[in-house]
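The complex is shown incomplete by one protein chain, all other protein chains being positioned as in the whole.
All chains are identified by letter, namely A, B and C, in their written order; residue positions are counted from 1 within each chain.
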């Protein structure tokens, strides 16, 4: 069921035009593989940030790979705003679907549960709601006096993220970061880069199993050491703040962004 | 936040008339504590089985402690039907709210997510639906041609279950059985009996943390060795099939049930 | 020469045949024969170098591909990641309706069974639902169930991609035609003729005068059941496994 591939093969399997679900920086972001998508010239992605984006999303936008961006935020954290994102917003080169974090989770939960929509409290009165034709205000069916928002299911074609470990059977250890589990459940299939591959099943240890994504959701696994660099990997290694700062400075101009990508390509 | 109490104190803290959420036999059922509830003469419970009941629920019914029973099934597994349950159904001594497993999960998920209802596919055409005034058929707000069921949120006052381990901070290791996690999230508070108490935090080990219920949900913990007996505890010990058979035979008559309870009380 | 194939072994083998081609099959609580049938398909496919079959047995620690608790089964079904499941039923009727609740009037049914479990959901969402009921009688296979735990067919206003695929009893095998909403007799087990089936089935069905006999497993398959499958069953169904033929 799960294919074991090289990172390059994994990048080749992610087609232009697909709906791609991505994890936040410093949890399970996969900038290592995203760099390969950029290098191979991927285009027209519908990127779903679950629920926010960072450097890997900014790079995809800078490279012209993103047609639609569905996100609750894009930020480089302590390194400040996301320069390519801000530029693309200004010049209108991406279609924006601004969201709020729990509404992204609600949309993914709808897909996880196989229902076409999920109700969610709050949001009414926010301009975010006004811009979303896939969200609606309805009444609580058990109390007509309450207005409540419903959001459509979000079903990415591929969830792409980086994790500490997979086993030879395709099971992937995520740990307590359940948002990646939710993203994988909600997506048609998950592609996962990992730090290392275990020869023994990760499901055998009962204490560990609760944090393991079963192979039935995992389409492909590729070993890619430091695949989260320069962002961090939750509970494994911190972000390389200097490198992200370097990126933030470079990407202030389109030329600087291109130079950063060109210069760092050879390192890959 | 979490109180550490004796099993007897825990039993005293569960009031008659409350809405009590219980786990299935052999996963996280707490017949040890349930026996103490019976011994202290608890009454008028609204029992929510998450999502099915077994021996502990049959005992509560036999003891006359249950006013309303919300469940997808009650069964003693290989030991056959649940005798006190069947008797109570026939003589109309409990109010029945028959359900189907995923609808119980959907109702608990609604409480977990803090929404008044959840949509769920299927169910339409089932007589289960006809008997539930807290479920409704509505239209999919994004596709008027589709009818879909919505179920009300289920919010137990107390979730009572048995787990392998808690730590001194009130965190409880559940392992991969997420239905107990859901039940705890959905309930106002969880009361948990455990096999043992760890002096070090269960959250410190990243590999284990995903299967740990954080203390913020846990109102009370009591150490009760073999608290799942005679049912099993998932991944710890199997059910005592002979004892469950013995119960099943005894409980075929009200007198036999009373004798079983009386004779086994001294063992507690 | 080994002991002849028992009735239960024939049913287990038939279940494995009904599951051919599935990638992921789940088995609910208290279902030793469906569990055995799924395990047998997995073992046969392994032996024959065919596609790997994922078997998820609720209640098992070893044969369990879920890490999210029982709700993950239902979520998986809703996501389209589950190809086959089993339903029993105190009563099953000719439209494929199943009754897991009881006979007579609800709620104070004179005979009450455990309850509907996940039937009212999985019947809609799992493509290949195999109805399994050992007892083949006018009591279990009825014209119209007393209580519909889960309906066999739905109209087009209801999302439905799953439903009845076959009905297996200790006497016969039926397929189900979802368009017509009717069963069709496919074969009778050794010892039963079509007239026996007609006399013990409470509903109308197609191909009444079926002369086909349900195929028996070959020696190698029977041996597999009596060794590996019997051992795999022991974890969740120790009593059932103990009663199966086999060494020791």
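By our rule, a contact is a pair of C-beta atoms (placed from the backbone, for glycine too) under 8 Å apart; a residue touches a chain by one contact, two chains touch by 3 or more.
What you see is a predicted model, and the numbers here were worked out from it, not measured in a lab.
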item	value
Visible chains that the absent chain touches, using the contact criterion stated earlier	A, B
Touching the absent chain when the full complex is considered, from B:101, B:151 or B:209	B:209
Residue among A:14, A:38 or A:52 touching the omitted chain	A:52
Touch with the omitted chain, as defined above, among A:110, A:182 or A:216	A:182
Residue ranges of subunit B at the interface with the undisplayed chain	1, 111-115, 181, 185, 203, 206, 209-217
Residues in subunit A touching the chain absent from view	24, 26, 51-52, 71-75, 77-78, 81-82, 85-86, 89-92, 96, 98-103, 105, 109, 120-129, 131, 145-148, 176-182, 234-235, 241
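Keep in mind that, in the parts below, only the chains that are shown with their structure count from here on.
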item	value
Central chain (by mean CA position)	B
CA centroid of subunit B to CA centroid of subunit C, Å	28
Whole-Å gap separating subunit A and subunit C, where each centre is the average of the chain's CA atoms	40
Residues of subunit C engaged with two or more neighbouring chains	61, 66-68, 78, 125
Where subunit B touches two or more other chains at once, by residue number	109, 120-121, 146, 148, 176, 178, 235
